[in-house]
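Dropping a structure here in structure tokens format, bear with me for questions.
Just one protein chain is left out here, and the rest sit where they should.
To keep things simple, chains are lettered A, B and C as they appear, and every chain counts its residues starting from 1.
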Amino acid sequence: MSFASGRHFLQIPGPTNVPDQVLRAMSAATIDHRGPRFAALVPEVVEPLKPVVGTSGDVVLYPSSGTGAWEAALVNTLSPGDRVLCFETGHFATLWQAMARQLGLEVDFVPGDWRHGVDPAEVPARLTPDVKAVLVVHNETSTGVTSDIAAVRRAMGDHPALLMVDTVSSLGSVDYRHDEWNVDVTVSCSQKGLMLPPGLGINAVSAKALAASESARLPKSYWDWKPIIEANKRGAFPYTPPTNLLYGLREALRMLHAEGLPQVYARHARHAAATRAAVQAWGLELLCADPQAYSNTLTAILMPEGHDADKLREVILDRFDMSLGAGLGKVAGKVFRIGHLGHFNDLSLAGTLSGVQMGLRLAGVPVKPDGVTAALSVLADA
Amino acid sequence: MSFASGRHFLQIPGPTNVPDQVLRAMSAATIDHRGPRFAALVPEVVEPLKPVVGTSGDVVLYPSSGTGAWEAALVNTLSPGDRVLCFETGHFATLWQAMARQLGLEVDFVPGDWRHGVDPAEVPARLTPDVKAVLVVHNETSTGVTSDIAAVRRAMGDHPALLMVDTVSSLGSVDYRHDEWNVDVTVSCSQKGLMLPPGLGINAVSAKALAASESARLPKSYWDWKPIIEANKRGAFPYTPPTNLLYGLREALRMLHAEGLPQVYARHARHAAATRAAVQAWGLELLCADPQAYSNTLTAILMPEGHDADKLREVILDRFDMSLGAGLGKVAGKVFRIGHLGHFNDLSLAGTLSGVQMGLRLAGVPVKPDGVTAALSVLADA
Amino acid sequence: MSFASGRHFLQIPGPTNVPDQVLRAMSAATIDHRGPRFAALVPEVVEPLKPVVGTSGDVVLYPSSGTGAWEAALVNTLSPGDRVLCFETGHFATLWQAMARQLGLEVDFVPGDWRHGVDPAEVPARLTPDVKAVLVVHNETSTGVTSDIAAVRRAMGDHPALLMVDTVSSLGSVDYRHDEWNVDVTVSCSQKGLMLPPGLGINAVSAKALAASESARLPKSYWDWKPIIEANKRGAFPYTPPTNLLYGLREALRMLHAEGLPQVYARHARHAAATRAAVQAWGLELLCADPQAYSNTLTAILMPEGHDADKLREVILDRFDMSLGAGLGKVAGKVFRIGHLGHFNDLSLAGTLSGVQMGLRLAGVPVKPDGVTAALSVLADA
Partner (left out) sequence: MSFASGRHFLQIPGPTNVPDQVLRAMSAATIDHRGPRFAALVPEVVEPLKPVVGTSGDVVLYPSSGTGAWEAALVNTLSPGDRVLCFETGHFATLWQAMARQLGLEVDFVPGDWRHGVDPAEVPARLTPDVKAVLVVHNETSTGVTSDIAAVRRAMGDHPALLMVDTVSSLGSVDYRHDEWNVDVTVSCSQKGLMLPPGLGINAVSAKALAASESARLPKSYWDWKPIIEANKRGAFPYTPPTNLLYGLREALRMLHAEGLPQVYARHARHAAATRAAVQAWGLELLCADPQAYSNTLTAILMPEGHDADKLREVILDRFDMSLGAGLGKVAGKVFRIGHLGHFNDLSLAGTLSGVQMGLRLAGVPVKPDGVTAALSVLADA
């Protein structure tokens, strides 16, 4: 790629564009993690994070990626050979169940077509008595398909299994209610809706999950919730925390609350609607086949037969300095993904969709040149 | 203005969007301006600036705005009561001649309609024998109209007057040739095509101008070229220089040369063409009435009768977090200006034009919704 | 100089060490200087600056160095041929009167030995009836000698001359009272006690000075107070302001007021006392010969006969990565200067004095190795 003027458009579905003020906040000098200034910082990141997760319970932060937060959810609550129920909603659901297998769990993996979310109606039959946990991805980053968490929980009835939910690409961008929906472990990370660089893993933990951790026998040390929750109460961590990311988190949470969470969620909904309007006007097809399940944070688009999504992305990167998400796993080469989450606004979305429209043309994909205009109509009317 | 997510679009014709790497370069610790590290810095900013100005001669940097660089050009070369010839090409030409008057010079101010550049054919008649300097604005920031500097110089024939040119909103974005065009003083500053924050004034000085400064009798001390040129030779300044802006200038010049000056100029030409295509497709009129004089760095657009440009700008600022340039002076309220210079790319331009298109609609200005699509055609084809 | 680990010690008497949070504040994106966000910024820098200057009157900010602020003071208030009274307290007093001459003023320059401040007793005899202004340097950056401004003003009696004071290296570090001491023009800049990079010139202006500017006939345009004061009232500037430096100024003023001005002044007094204790313990001599006139922001130290101050500074720079101030003008090579102003604390001072002590030893200067210990006693006791 040759030298490019202007800002890169990072429109993968995460990591997202980190606000300058967050990067600046992160560039403050690292402090003593055992001193009084750090002790004051801990509640300033933990407390304002709770409403974003929709919980008044415990939130645990790790120096890790979101993958680490997946592992934390499993090793804190389960024992070797435990059965978990997973749903093949896309690439990341597939990876999470693969991790569960690798850690020594038994996995029931309900097949899916990557174009629909979890069907709650399917849950009761799949939920055998020995299932210890149900794992659901709230917003599949690989497909732009969401699952209805509240409905899944309702479908679980009074089965004692834990409900664990991956909110990696939804948290901070989409309304999410850990407590109200009775989720036991919410898994997330820093580099999507929370507008931070990668490096911070998140678990929100119900009382029931915490109780389960007492008897869980998968080996755990680094991921162990208990010492972190205990240490946090006195403004500390049991091992060196990622201090500068915490500075960034404090600033990012200030920004989210300054905008207002309902406003943040409405903005993402509006941008997603405008993006889908563009897709329709181009004459292309969404990967997500269920309008109830459309993601508000990313849109995965099917390439017309005979056209390679990765070739398109390469044209767009070379010519317009914009990164789009690749098709992953089963849909590699067949879809591309537009991330429209995090620190983002109408004009950046317009620039993004303009880049896609021009790229489609340059890549020789037969589309109508009406996508951007359609999106602008949605944005101006909203 | 309420809290806004995403990056502000600063699309006034300067200050322009400063690249992050320039801001980071500027945030390095200030150093001793009398020490060896500073001495090494001076040629690293002065030398790479020269090809941008098109000179192999002297370039003088001031801690000042561009207005200071105007004053420097005058007080270094002229004496009280000297006659200068100016052309009313717009607001900034008007301000510069007013400054000349205030400093005690006699000004011949050739009237203009703000829609055309200097007419070289008019120069000989206006160039009375006692004129000591001709002042021309290369690229009128208030109107988006350029003047043909080489033609003006040719029209001056062998008249001994100095030629002084304001390149505030062209330098670094448009091909400019101080030496080849035989300009005596080129005036510029940091916050436009050089992609820096404001605070640095620039003069490029011909040997003839330097000679003139020997006998010029307007009082000068801060602006005096000689001590600066002398001190620069040994890597110093006669008074404390704006060290951190110099760090930024070094980085900005690296970026311009990495992209390649011809590529930089072509980019600006392409963006200007795309912007004009949008204006035409909207059915609006450019302020610039001469296609030969279109600016490549900004576009001033006339509002249809009965519509207020400032109201439009307010809508766009409030709704889309984009700053556009106001009409200044004679054209206040009647035009708005889009800056498309500096650190800028195709998708940012698309976002910019999208904001204008939506703003026009929201402000009730009767336009066709085809501007962005037209611009994208230009951009994708180029 | 080879690569050096750790932070450079910038202990010249300015530019001073800019706090990280100020550099970060300055790295925010430049905004439209004609928009509402900028309008809100103006009072946030102007108002908190006033108590630092000790005025409730007008303060004028320039994109310039302090040298520009000197020129502004003169051209706003005086006419060609006007007589001004200056005192040779050091290098900068000498430069200021030279500027006055160059601008066409008549200068009475009272000789001095660079080791004492202005003698108020000398003022009445020197203050001939035609003197239009008295120029005094509050804190001579070249010598570490202060002058008693209140006493000078008292000595002027009811003579109508304006009193202009250079506070370049005292403002923000030492108690200064523009209004109470009846100063007419206070001159300062950003890169010393205000803890900013260079690039911002400051004038504080009395009503009498403002009135004088009505009839002053030195040419002025860029430096003209009136348009700036007028524009500031509506949150604007008449030409492009140095926006990012203003961000830094806002943050620096927040820091000064958070510490508390009395605490800031006491800190500087304490550090100066500790430095002098070190000098005495080394067995060296201060340039300042009057204990009443010791500067709290810098200390100039005489080299023993036969030892070159610049050689010492070179050793210290090469070996300990610390920049010290050179002797300037008459005392070049004979003194070195330690800056202990701005963003500075006890341990940084200890490091500074340690570097001087080791450097003296390495340069073969015969001193007792007791300076640091003596300084630590002062610091720990205070």
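Rule of thumb we're sticking to: a residue touches a chain if its C-beta (ideal position, glycine included) is under 8 Å from a C-beta of that chain, and two chains touch if they have at least 3 such contacts.
Computed from a prediction, not measured in an experiment: that's the story for all the values here.
When the missing chain is restored to the complex, the residue among A:132, A:178 or A:220 that touches it is A:220.
Across A:317, A:341, A:358 or A:376, the residue that sits in touch with the chain not pictured is A:317. Interface note: of C:151, C:269, C:332 or C:362, the residue touching the hidden chain in the full complex is C:362.
Of the listed positions B:11, B:27 or B:348, the one in contact with the omitted chain in the full complex is B:27. Mapped onto chain C, contacts with the missing chain fall at residues 3-7, 9, 17, 19-20, 255, 258-260, 264, 267, 319-322, 343-348, 350-352, 354-355, 357-358, 361-362, 369-370, 372-373, 376-377, 379-380.
With the whole complex as reference, residues 20-21, 24, 27-29 of chain B touch the missing chain. If you put the missing chain back, the residues of chain A touching it would be 1, 7-8, 10, 12, 14-18, 23-24, 26-37, 62-68, 70-71, 75, 80, 99, 102-104, 189, 191, 197-199, 201, 218-222, 224, 238-245, 317, 323, 326.
Note that only the chains that are shown with their structure count from here on.
Centre-to-centre separation between chain A and chain C, using Cα means, comes to 54 Å. A straight line joining the Cα centres of chain A and chain B is 45 Å long. Contacts with at least two other chains are made by residues 7, 17 of chain B.
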